[in-house]
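All protein chains but one are shown at their positions in the complex.
Every chain is named by a letter (A, B, C, D and E) in the order it is written, and numbering of its residues begins at 1.
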Amino acid sequence: MRPSGRNLAQMRPISIETGVMRHAEGSCLIKCGDTHVLCTATIEDNPPRFLKGTGLGWVTAEYGMLPRATNTRNRREAAQGKQSGRTQEIQRLIGRSLRAGIDRSALGERQISIDCDVIQADGGTRCASITGGWVALRLAVNKLLKAGAISGDPILDHVAAVSCGIYAGQPLLDLDYAEDSEAGTDGNFVLTGAGRLIEVQMSAEGATFSRDEMGRLLDLAEAGMADLVTAQKAAVA
Amino acid sequence: MRPSGRNLAQMRPISIETGVMRHAEGSCLIKCGDTHVLCTATIEDNPPRFLKGTGLGWVTAEYGMLPRATNTRNRREAAQGKQSGRTQEIQRLIGRSLRAGIDRSALGERQISIDCDVIQADGGTRCASITGGWVALRLAVNKLLKAGAISGDPILDHVAAVSCGIYAGQPLLDLDYAEDSEAGTDGNFVLTGAGRLIEVQMSAEGATFSRDEMGRLLDLAEAGMADLVTAQKAAVA
Amino acid sequence: MRPSGRNLAQMRPISIETGVMRHAEGSCLIKCGDTHVLCTATIEDNPPRFLKGTGLGWVTAEYGMLPRATNTRNRREAAQGKQSGRTQEIQRLIGRSLRAGIDRSALGERQISIDCDVIQADGGTRCASITGGWVALRLAVNKLLKAGAISGDPILDHVAAVSCGIYAGQPLLDLDYAEDSEAGTDGNFVLTGAGRLIEVQMSAEGATFSRDEMGRLLDLAEAGMADLVTAQKAAVA
Amino acid sequence: MRPSGRNLAQMRPISIETGVMRHAEGSCLIKCGDTHVLCTATIEDNPPRFLKGTGLGWVTAEYGMLPRATNTRNRREAAQGKQSGRTQEIQRLIGRSLRAGIDRSALGERQISIDCDVIQADGGTRCASITGGWVALRLAVNKLLKAGAISGDPILDHVAAVSCGIYAGQPLLDLDYAEDSEAGTDGNFVLTGAGRLIEVQMSAEGATFSRDEMGRLLDLAEAGMADLVTAQKAAVA
Amino acid sequence: MRPSGRNLAQMRPISIETGVMRHAEGSCLIKCGDTHVLCTATIEDNPPRFLKGTGLGWVTAEYGMLPRATNTRNRREAAQGKQSGRTQEIQRLIGRSLRAGIDRSALGERQISIDCDVIQADGGTRCASITGGWVALRLAVNKLLKAGAISGDPILDHVAAVSCGIYAGQPLLDLDYAEDSEAGTDGNFVLTGAGRLIEVQMSAEGATFSRDEMGRLLDLAEAGMADLVTAQKAAVA
Partner (left out) sequence: MRPSGRNLAQMRPISIETGVMRHAEGSCLIKCGDTHVLCTATIEDNPPRFLKGTGLGWVTAEYGMLPRATNTRNRREAAQGKQSGRTQEIQRLIGRSLRAGIDRSALGERQISIDCDVIQADGGTRCASITGGWVALRLAVNKLLKAGAISGDPILDHVAAVSCGIYAGQPLLDLDYAEDSEAGTDGNFVLTGAGRLIEVQMSAEGATFSRDEMGRLLDLAEAGMADLVTAQKAAVA
């Protein structure tokens, strides 16, 4: 009954290809069905000023979308002269989520910048960005560890994200664009590998929701996490 | 044990003064403790282009903060030449929340703009903006009804918001700035008068959280809603 | 015969409430009839670069207007991405006027920023900003004096401002919006408590004017100053 | 005793060369001593929207300065991405002053844009812009009259401007840059050929001033006007 | 003797994979060695205003580069709020080059937008963008022809581009980044399939050049074109 033909609790196929960018300290191309995001991690030479003398590191993120990632061409933000509110909201979410999974003092006074560029969009781009962004971060941190630049692993656990929503009265896992457009309630869930919550963002897009519905979406998200963490593990192995 | 000395489940004093702006179709000054937000509703003469021919209305919101609303002066966004990501995120939330409480077809092809300007900030400004913004919206809609511009009431229910968080391991209701800065987990909850959920936004700011903790924060938010709706009712009576 | 019903030389009621902003070093809400401006003074921690090594201080000002301060909603400058020419002209005037009333070397190498935000507008907002801005400045300087941060008082005299204009051939004091819109000649006068002139800005808005008319407007302005200085004195007492 | 060696009431040599721009409907290069401004008038094909249906015309102005018009290079505003507050203030003044000298209904529903570009600056650029801008406007209007596009002359009188100031206690006419930098009080005066006032802008730049001093500056300005109008007459003859 | 180990007249391996973007009317991923550019063609629904009533079509282009396409991260143009001069120069070149290969009247009143996004950069990104952009354009035009939207083929010939340069006194074909950085003279050549010239851009980057050297670079470019056209033909077959 889903537009996509999937079962209610069925994720789209996930693939994560690493090492796709020759220059980046960490990179991957994550595909969640037809949503494809290129994620890179850059270890910044000059730590930002607010870190000076704190002994703490920082992880930040930027998000972009190619103009023809979508069904109709969206205007290039660089040409428009600013990032949209949506873009800023998403990149703040990615950065916040990934920071929740690291020990900033073990990272030391350096910044890792995660760039998430959506090559093709079919719903769930912010979730794919977090899941793929974590892989890029993991690979960059591995490089620091291998080079002896840091002694302890600052990464505390996996961080991944998935969207769920209520469509035609049914809770669905991992919405694609067609499902997302019709969903009355929409949620993004960021979790750790151990199942702890990092971010929960639920919105009534057309229909308010109950605590019970919220719980059912969270059940789905927890189930979906297993697949995401498995894919992350395979990718960074 | 709270920095503010309040009980864990105790809201700050709420006051909502209406009719504070001579020109606006609806206005109020909402005070949640030391957080003061001026909210106005403007009925727009020219509906935005995307409404033309749809028979549907729109509610949108803008958010700002006076430079010295905070402890140290924050730079004026107009002088900087752009709204911050935080500002855009908040104003998108306010608009989405208020739209969830109206019947867009009963509103007809017109737009109501809600301006929320923080005069003084002590935590919870986005929640106060939603709660006060609803009052301004209600008053503007009353004017339309009284003038016979619309026949049925497009407002479906009260909409209000409150923040909760986990501080020193305890769930707290209605965080002030000092509490918010120290909270490991932070949540904003937008609900209807009937207790349905509109938005849930929880973030691990330093510490991940469990489903159980999430439930306890939601319990607090539901309890706090009673006070907010009571204050809204008194204000628009 | 004035639209407002006032006598030609009659000021609007003036009220200045101080201490309205919890965080600012000095603050007031000034009301000149239906024109309400919130003024705050911030003592800046880091003096601007051009002061370094000069031993001199600086007073600067920024001006803003809430979108619904006016009869029809004006677009938010932060959302438009720039301050209008009018805004910049006004904030330059406020800063210049207040600097004319201080001894920059007695202030020492620090900057005081005055923010004037128009909550409600009914003509004369730049004049109210100067009059109220001086009160905020006075209160902030008092704090410096009390804390022993400076030894001598850098404030030389009161600074206040009032507008006058020629309406239907008659010189009027303290124009409200309706009068201002119809005035053929329009003037803003900034004076010291001792009656010295700081700024005179007269414009032919529709009708040129003579030296004699200019003199009559200046007479009115001088008369109005008495009320303004009285109100300032009461406020800072 | 003036740095320039001129008498207190002596203007700098004025020259106005017309027809210097091949494409413009009216143009001149005005030189007031070492201040050189190129002024052009453009009759706009498409009147701005706010004129539609009013039967009234509009005169507007833009002001710019070449980067090396001044002693040290000033940054190009186009490269900085915005016009400074000073630039906007000046171009608003030029437009307002020239509009005060025309009958907008005789001009008809068209806009004339005056561009004033400072080639070389030595004080008084805004005044030279107004005086030269009027010449460009006059020539463009002559073209409209000659072509029969309008039947009556919309120009009511000459409009010209001069600065005066108090330097070392003495009132001086037509300040150059060195004098202007040291003047305690500074004024710009826009007058008609008949001696009516259009704009008076006096500022205490370091020292407050009295009504008497203001009167003496105005005396000087009135005297200077004679030379400016003579030069304008010769130029447009 | 080349840093890359290639012969002087040897191109890098070229691969062009088409149909890589699900939504675009035409798309390819072109790889010229380690330079990878994603090119899409979008047929615009609303032709730009300047085409209205002309019966002519338009081809335009935009260019971007992912932040970590390069060895060190370059700042995201969307975050900086503007496209660099280099970006604008390149996208103007791409558009001009592709337009030179079409019959604008056969295309009819529609616009095709070519987006060229550099995924990985190793020199020659503008040339790869032109070569790949032509493939995307060809595929989009094929769609129009197949759908019967146009009757005659507006594409006149292949358009492709290659860079050449003088390195250590030797003319080299198809410079990679290391070679380009050291080349004294640098050229970009855009040609048609028939060998006609569309653009020649040669620059002395460190060393001026002679007509003879220019001729030798052009010889190389003509030779390289054969490979590019072969790759284009294979891709669109």
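By definition in this document, contacts are C-beta pairs under 8 Å (C-beta built on N, C-alpha and C of every residue); 3 or more make two chains touch, one makes a residue touch a chain.
Everything numeric here is computed off the predicted structure, so don't read it as measured data.
*Asks:* Going by the stated contact criterion, tell me the shown chains that border the hidden chain.
*Replies:* D, E
*Asks:* Consider the whole complex, including the chain that is not shown, and state which of E:Lys52, E:Lys146 or E:Arg211 touches that chain.
*Replies:* Checking the options E:Lys52, E:Lys146 or E:Arg211, the one contacting the hidden chain is E:Arg211.
*Asks:* Go through chain E and note every residue touching the omitted chain.
*Replies:* Contact residues on chain E toward the absent chain are 82-83, 85-86, 88-89, 91-92, 96, 100, 192, 196-206, 208-211, 214, 218.
*Asks:* List every residue of chain D that touches the chain not included in the displayed model.
*Replies:* Where chain D meets the chain not shown: residues 21-24, 27, 34, 38, 40, 42, 44-45, 62, 64, 66-73, 76-83, 87, 113, 115, 117, 119-120, 122.
The definition used in the following text is that only the chains that are shown with their structure count from here on.
*Asks:* Between the options A-E, B-C or A-B, which interface matches C-D on more than half of its contact pairs by residue number?
*Replies:* Going through A-E, B-C or A-B one by one, only A-B repeats the C-D interface.
*Asks:* Which chain's C-alpha centroid is most distant from that of chain D?
*Replies:* Chain centre farthest from chain D's centre: A.
*Asks:* How many angstrom lie between the CA centroids of chain A and chain E, rounded to a whole number?
*Replies:* About 33 Å separates the centre of chain A from that of chain E.
*Asks:* Where in chain C do residues touch two or more other chains at once?
*Replies:* In chain C, residues 81-83 touch at least two other chains, as defined above.
*Asks:* Viewed as a graph of touching chains, is the assembly arranged as a line, ring, star, complete set, or other?
*Replies:* Basically the chains just string along in a line.
*Asks:* Identify every two-chain combination in which the chains touch.
*Replies:* Contact pairs between chains: A-B, A-E, B-C, C-D.
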